[in-house]
Every structure is written in structure tokens, then in C-alpha cells.
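Every protein chain except one is present and positioned as in the full complex.
We just call them A, B and C in the order they show up, numbering each chain from 1.
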Amino acid sequence: MSAVRAAVMPAPGAPIELREYPEPRLTAGSAVLATLYSEVCGTDVHLWRGRLSGVPYPIIPGHVSVGRIAALRGELRDIDGVPFREGDVAAFLDVHGSCGACYYCLVAKQTTRCPRRKVYGITYGAADGLLGGWTERIWIPPGVKLIRLPDGLTPETYIGGGCGLVTAFHAVQRAGVRLGDFVVVLGAGPVGQSAIAFSVLSGADQVLAIGAPDERLQAARRMGADATLSIDAMPHAERLAAVRERTGGRGADVVIEAAGAPEAVVQGAELCRDGGVLVVAGQYTDNGDASWNVHALLNRKHLEVRGCWGCDFSHFYGAIQVQARQQHRFPWKDQVTRSFTLDQAEQALRAVEARTLLKAAIVPGR
Amino acid sequence: MSAVRAAVMPAPGAPIELREYPEPRLTAGSAVLATLYSEVCGTDVHLWRGRLSGVPYPIIPGHVSVGRIAALRGELRDIDGVPFREGDVAAFLDVHGSCGACYYCLVAKQTTRCPRRKVYGITYGAADGLLGGWTERIWIPPGVKLIRLPDGLTPETYIGGGCGLVTAFHAVQRAGVRLGDFVVVLGAGPVGQSAIAFSVLSGADQVLAIGAPDERLQAARRMGADATLSIDAMPHAERLAAVRERTGGRGADVVIEAAGAPEAVVQGAELCRDGGVLVVAGQYTDNGDASWNVHALLNRKHLEVRGCWGCDFSHFYGAIQVQARQQHRFPWKDQVTRSFTLDQAEQALRAVEARTLLKAAIVPGR
Amino acid sequence: MSAVRAAVMPAPGAPIELREYPEPRLTAGSAVLATLYSEVCGTDVHLWRGRLSGVPYPIIPGHVSVGRIAALRGELRDIDGVPFREGDVAAFLDVHGSCGACYYCLVAKQTTRCPRRKVYGITYGAADGLLGGWTERIWIPPGVKLIRLPDGLTPETYIGGGCGLVTAFHAVQRAGVRLGDFVVVLGAGPVGQSAIAFSVLSGADQVLAIGAPDERLQAARRMGADATLSIDAMPHAERLAAVRERTGGRGADVVIEAAGAPEAVVQGAELCRDGGVLVVAGQYTDNGDASWNVHALLNRKHLEVRGCWGCDFSHFYGAIQVQARQQHRFPWKDQVTRSFTLDQAEQALRAVEARTLLKAAIVPGR
Partner (left out) sequence: MSAVRAAVMPAPGAPIELREYPEPRLTAGSAVLATLYSEVCGTDVHLWRGRLSGVPYPIIPGHVSVGRIAALRGELRDIDGVPFREGDVAAFLDVHGSCGACYYCLVAKQTTRCPRRKVYGITYGAADGLLGGWTERIWIPPGVKLIRLPDGLTPETYIGGGCGLVTAFHAVQRAGVRLGDFVVVLGAGPVGQSAIAFSVLSGADQVLAIGAPDERLQAARRMGADATLSIDAMPHAERLAAVRERTGGRGADVVIEAAGAPEAVVQGAELCRDGGVLVVAGQYTDNGDASWNVHALLNRKHLEVRGCWGCDFSHFYGAIQVQARQQHRFPWKDQVTRSFTLDQAEQALRAVEARTLLKAAIVPGR
């Protein structure tokens, strides 16, 4: 059995290296995917820059990936009970391992806060196995859920949505977007792009996207935004005035923050109408504090602010089903503006960091 | 017809004056109350110190009051359709005049954000009529709702709850306190005191109150708090540790902020467990900004923060019904620790400001 | 001032008559509409057949209508505060007069159950004034809300939606349709047609419509149904099997009953998946009892059944805004398959009763 090549991040700041690993050994209920695509996400840049704590370097990055089942042992079934077979194209639940035994799993029913939860490409070291996507083979140990790509959903389209697709699905669901709402999406990166599409699909009367650069705003309009405002070209006060003008002076019913800068949270609160809803989904890493007037923006405004962390199976499953049906209306597949081979992984990271492309994917080949 | 005496606040900082006004003239659907009690609330101190904007001084303060119907013209009915009669003891809806014609009244159904809403003792000038409670007679123009005190609910007990009773009812309802929740109430003033009682009544497993001074914490325990922590005696980090110790290391399911200091909002977020709920009800005036880490406290924590502004008829009605049934279990009547006559109104204000008593009431006599 | 012609329903079963009335006299805050279109709805057939109780015959039918403001006195404003002017095209809130003073208006906040609520064309006698739409002029007394048709929304499209548009908006909102849901709509009449469109707009993954006759099912597909099943061609057991086959054996997440026959409620419960939601919106008149197995269909199924009565301003407002934006995607305007003059009103009733057309409108001319 030949060795498996993987792109490894040895330590924060260190050059990405190609290393070789043995094929995973299969136990009952486990599988191996032949990687088709693995996403290069903003989080991977954070990992490379050492902005997340507790990461067991060296790691094999790549938390959202799609592959073909190269081998499986025993019985793996999808949620409808249909068994997986070799050759099936499947995504896997990068966020997994919630324990099913703690307060968050069993009482609060908020499994994304389970302390034992694991994430491919982030919480595993390379020594733990092929548990990241920047490699030719991905190991699916027993208990990691696979989701079969529905008929007609291509791997390209799925990876075009990527991590942002699922995060956005959760954020829009948590926002409770309703028929007729005026929605503002802050941020035009991958999460923002999918948040626009899911807001439109949830019945938003209008979706306004705020971000930069211009190519991302153009993409936002293709993903369904009725209008876009550029943070490069227009200061916040003018953006606020523009939103109020479109909403009878009131502000947005719902704002989804997918921007990342702490001040975006405060701006989001200002853009909401009184009694509106602000979802905070973009503060995945610690970019510092934000200072707000809690009288005007929370209390008097009767605002509802909902933090939104991670995702669970329901978000993966729902996002994929919806994407499969709506892929012709929303051009997720165009979001991967460039693919890279394993030995170009560092180049991919640098391009994502420089924002010279909307999204990159690793195509391991073999 | 004899003149009506009122305690008037001529301008921010100016001495309170006794002035005389003519009896209100009755039109169809209106009434006059002979004041039994009118509350002296923290908001009255804010008014006196000029901390609220747009107040049409001189004003007759007193937004929550109770009186006996001295006169009425035409037909006034309660919500069950039973007509009011002279001699009935009734509270009135200090917050009223929502227009029934705007977006907030009709579409958002959040009438506390109706821009035309009026409040007795705050948004009316003395020139508008006897539309505040620090007077012998209170004018009830057509459209202002009266609520009959239920059998057995004394005016003393009702005014003991006062403005805080209704605000707390709204806050606890907005918190969605559920059977078995661990609740922290920040602030041991009148809103906090009633928030404790309503949290207990809503099924909280434990209610922990945090505030000062000690007499207020003693009162908090009489109102149902299982335990209290003093902000004078214990720094926030220790209070946080104490809450975590009582909650399996997780933090509170629900925190109700009724404290007023902006940092209480941030502390409240820290005291919540992941996925918990923080209601912000204490930032009634602008006490400045608060700086938070939006990554750790909102996004990763999956927190829900709910601003809570004012109240509507449902909160008045609900709070009074519950108070009537529960008055023997929770000593609202003891919250008025001193009554003052009209010509002692300034003295009452100074006492409330100095926090030398929990709550003061004006008893206009005649 | 010339007389106003109206089509009057003198009594159940009696021929519709043309009668003449004086122009309405305007008081401050009132208006008169020159009728453009008034709907002929299934309810009008019920009125004519005497199936509703407490109707003050003779009446001028027509509860949903649209007209041009022919005259107004004083100031009438829309919910954004913009004044209405003569010549504006506006719809009016047929369901109005909720009292703002009872338990349902103030505490339960379910104004559609206010006992004092009035409905144009149903709860008024012709002696009360021109308070129905089958007439050249409609009286808008003070307090009846007008809604300006948004730019680009034609009166033809609005009346194509008609009463069903607003009822369906409420039903879909009450159903809480979410992104990815599988929705079944029972009934292909006007309520069902709009329920299909609003379900699609709310993010339903698939919408299946069940009804008859075939022309209505064709219309249902044009309104967005992914598939239709004919109750004429297929027994319920087969329809149930077909729904289960499309849903992994489980049944629909949401069923919206807009059919009218009592057995449709039971069939709706069977079509739901365990833990699903059934909205009952079609039982507007008493068509008799339905017998269910409450163990299997409610308790063990963990089903949620939500009755849905009438509508309030928020549903009118929301439905019109959404319709204006979505009119090119969903052919509401094609639902009026024939217009009738005032003297053809009885002919219109007979056509609606015979279901020889999907919807009829009265065009009073003048």
C-alpha cells in the first residue's frame, strides 16, 4: 500500500511541508475518503498565524472537504438508513465528537458548546491520523458522520459553499429571518456570501450586503443581494443613513455580522431597527474588544443579539439539501476562484490571506 | 371647586415647589383619581439631575401611582368589560398613548418603541395638566387605561412594587425563565427585587442576587433570593467564581441585569453559561459605554442578549394579577421604607438618591 | 351628488339586487374610495347560502377590495407617516375595529379574537353604510386603516391575491416554515394558491399541493408547487404513500390545511411527519366534525396543530409588501379568471360556487 501525501503546517509561521503517512487502518464502522477537494478557509490563515489557542501543531489543515469513499469496513449508513458504498461521494462532519453525555449535549441541547467536540484540521495533530483535508486520503473513524452529496450536487459546488455555507445556514436559522424582513449582511467573505443566499431563500424582502473589495460585492449581488455598500468607499455613518433611507427610517429587521472586525458588531447594532435581531457570527477569533453604548444600543433599542457558534449535523444536512436544490439560482460553484495542488498549499494560504481571491481549494490529485 | 396641590420640578437641579392647579375638567371617557400613593423612583432622581433628554420642564413627577376614582364621565371599562365606578381603587397605565397606527404598533407589535408613546410624570409638562402622580388629583384623559386593583391587593403593596414591579415582569418574561433555571439578578434596587420574585415564581431552581448595600441584599433574600453576593465585599472575579461553583462550572442559565452601571452588562455576559440568556433592563439612562470581547462573550459563547425597554398593558396587567395572588409570599409592601407628604417631595428625592432607603412614596393627603 | 350603486344580498338565497345609496358623508379622518375591484370569495357564497350566523342582512358583500381615494377629510397617514392624498390607490383593512381595550387586544395580543372586531361585507348591514366592496364607492370611517399599494403593484395583481393572499400569509407565518422544510398544502383554492407561493418564499425545499380540479392544480404549479396530487384521481392512502416516498418515509415537516372539508384536517395530521406542524386555516365555516385517533395522530406523533383565524394589519401589510416584490415570479394576477359588473354579481357568485373559475372580481365601473 502506497504512502499518502499530506500538506502539513508544522508550527505557526513555519513553511507548509509535504509529508507522507501510511494509509489509515480500517476498523469496523470506519472509512477512508479519496479527497476530491479541501477548502482553504480564513481559519487556516488564523491557524498559520497562530491566532487560535490550543492547536496541536504539527497539523494537517482542511476542515471542510469532499471525497469519494475509497474503502470502508462494516456498515455506515446515512440518516435515512441507506448504507454507504465504496465510490459514493460524501462530505463528512468536520465538527464531530460531541460527547452525548454532558450538560450541553443532553440538557441544553447546544452541542456546539460540548467541551469534547473535535474539528478536523484544527483540533487534531498530524500524529492523530489523517484528520484534516489537505491530503490524498481522509480518515473517517467510527462515529464521524458522512453526508452523501444529493444527486446533482457536484463536489465543486459543495466546496464552493464550504465552511461558510454551513456557518451561514446556522446564522440565518438563528436569526429567524422571516418573510418580508429587511436583512443586512455585514461581510462579503464566504460566510457573508452564503448568508445572503440563505436570507433570500428564507423570504427576506431585501438583502443589503456591506463589505469589500468590489469583486466580493459583485459576487454578493450574484448571490442575491439586492444592493451592496462598500466599506472602502463609504463611511459607516453614510451606510447607516442608506439603510435607514431604505427602511422608512427604522433600520434593518435583521443584521447578520459575518465580518470579523469587532467594530462590525457595534455597527450591526446601529443598523438594526429598534426591536430587531443582530446575529454575531463573524468573530471566530479574538480580534479584540468593542465598545458600545449599552443604553442606546441594547436597552432602549430593545435589541436582541444572538451569538452563533459553530454548527451541528442539522446545519450540515440542511445546508447541503438546500444547496442541492438551489445551486442553479445561486452560483456557489463560482466561489472557488482558484484550485491548488498539495505542494501549492502555502501559496493558497498566502492568496487567501491577501484576499486576492474569494476562495481557494486544495485538489490533492493522485 | 378647590385648587389641587402638586409638587413640581421646575428645572433640572432647581428646588421642588408646591404649586396649585385647577381641578381637571372631565370630558366623556375621562376620570380623575384622588391620589393615594405615588412612587419616588430612581428615574425621578435622573429627571432632577437632568439626565434625560427632551423633558418639558416644569413637570409634575410621579409615573406610577394609585388612587381612588374621584370622578368620571361617560363609560370607562376594565378589560373584562366591567365598568369603573367612583370610589374604585385603580392604577393607571403610566406608559400610554402608543398610536396604534405606526410600524411598531401594527407590524412589529413592539408598542414600547412607538415614537408617540407618552409617560406620566416624564414626557408631559405641568402645563399639559395633572399628568404626574405627585399631586392630590391625577387626570386620566380618554384612552389612558385604568387597571382595577384586584380584591385584597392593597394600594400599599401595589406601590411597594411600583415601577420596578412592571419593569421586572417584562424583563423576566423576556428572559423566558424556565422551570429549573439558575438565575442571577444583577442589582438589588426595586427592579431587581421584583425580578427575583418573578424569577422564583417562574420556576427558577435557584436565584442569586448580586448588589449592595447589605440592607438591600437582606431584602433580596426576603423576596426569594436563595443567596446574595455583595459588590461591596467581593470583586467581580470572585462573584464569577462563586456562580460557576454553584452551576457545575458553567455559569447561569439566565442573567437579568437591573443594575444600571454599564460594566454590569459585561459582567452579566461573563456570568452566563455558554448558550445562556442575558436580559439588559437596567440601562434606563445613558451611563456610558461598555467594552466587551465580542469573540469570547458573544460569538464563541453562543450567548443571547435581549434588551428590554419599558412595558405595555400586558405587563401591567400580568404583574398586578400575580402580585395580588403572591403578596403574602413576597413582601412587596415592605419595599416602601418611608412615605412623604407633597411638601417633603424634595426630601424624598434626596433620600432615594442617597440610597438611604429602598423606596419612597408620596402620600398627597387632602 | 349622484347616487351610489351597490349590489346587495337581501337575505340568504334571495336574488342579488342593485340598489342605490347616497354618497358617504365625510367626517375628519375618513375617506371614500372609488372602487376599482372587489373580490368574490368563497365566503360570499357561504353568506349567500346562509352558512354564517349573525349576519345582518341585507348586506353589501365584498370584504377585500381596492380603490382610488375619491375624497378624504382631515389627515390620514400610512404606517410610515406619509399622508394619503386623493387619487392614491389603496387597499383597506377589511378586518378592523378591534377594540384596543379587551383581553385579546391588550394581554393575549391576538386581536383576531377581539369580540368587537368588524369585517367589511360580512358583519355590517347595508343600513350601516357603504361598508362592503360590491359598490361604486366604499366608505372608510375614521380608524379603518388604509394601505397604499406599493409602486408597481397593480390593483389587478392585488385583487388576484385577494382575501386568500392575506389568510395564507398568516397561515404560513403561523406554520413557521423554515429553510429546507417539506411542505404540503391541502386545497388549491385562493388560500392554497398563495400558501404555496409564501411557502416557497419562506424557503421550503419542496411544496406539494393536493386538491382539485386539474386547472387549479396547474395554477398551483405556476404558483410554485413542485408537484401536485389530485384528490379526484388518487385516494388519500395513495397520496399519503406518495408524500412518504418523497420524505424518506417520514411525512411532511409542515402541512397547511386550506381545503375546507373536515376530513382534510385528519388527512393533514396523517401527512405530517412525527413532530411536524399542521396549520388549520381552511375550516372557515362549520362543515361538521372530524373523527381522529388522538393517540396515534396527536400524542404518539408528538404533533403540533395550530388553528389560524383571520388576520390583522401585520398580515395585510406584510402580504402586500411581499406581493409587490414577488409579483413577477408568482402569477397572482392570473388568479382572477373573470371580472363582472355590479349587475352581474349574482352570476359571479354562481360561477364561484360552481368552481368554474378560480376567482372572480366585481368591477363596479362608473
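FYI, a residue touches a chain if its C-beta (ideal position, glycine included) is under 8 Å from a C-beta of that chain, and two chains touch if they have at least 3 such contacts.
Note that the structure is a prediction, hence the values are computed from the model and not measured.
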Interface partners of the hidden chain - shown chains only, full complex considered: A, B, C
Selected from C:H236, C:R306 or C:K333 as touching the chain missing from the view: C:R306
Option touching the unshown chain, where B:Y124, B:F169, B:F313 or B:W332 are the choices: B:F169
Residue in contact with the excluded chain [from C:T112, C:T154 or C:T341]: C:T112
From C:I231, C:I256 or C:V280, residue that would touch the chain that is not displayed: C:V280
Residue ranges of subunit B at the interface with the undisplayed chain: 80, 169, 172-173, 178-180, 198, 201-203, 205-206, 248-249, 318, 321-322, 325
Sites on subunit C contacted by the missing partner chain, in the whole complex: 103-104, 108, 110, 112-113, 248, 250, 262, 265, 273-275, 280-309
Contacts of subunit A with the absent chain, listed as residue ranges: 77, 79-81, 100-103, 106-107, 109, 145, 312-314, 317-318
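Just so we're on the same page, only the chains that are shown with their structure count from here on.
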Subunit C against subunit B, contact positions shared by both copies (same if over half, else different): same
Inter-centroid spacing, subunit C versus subunit B (mean Cα positions, whole Å): 42
Where subunit A and subunit C are represented by their mean Cα positions, the distance between them in whole Å: 41
Touching two or more other chains - residues of subunit C: 80, 318
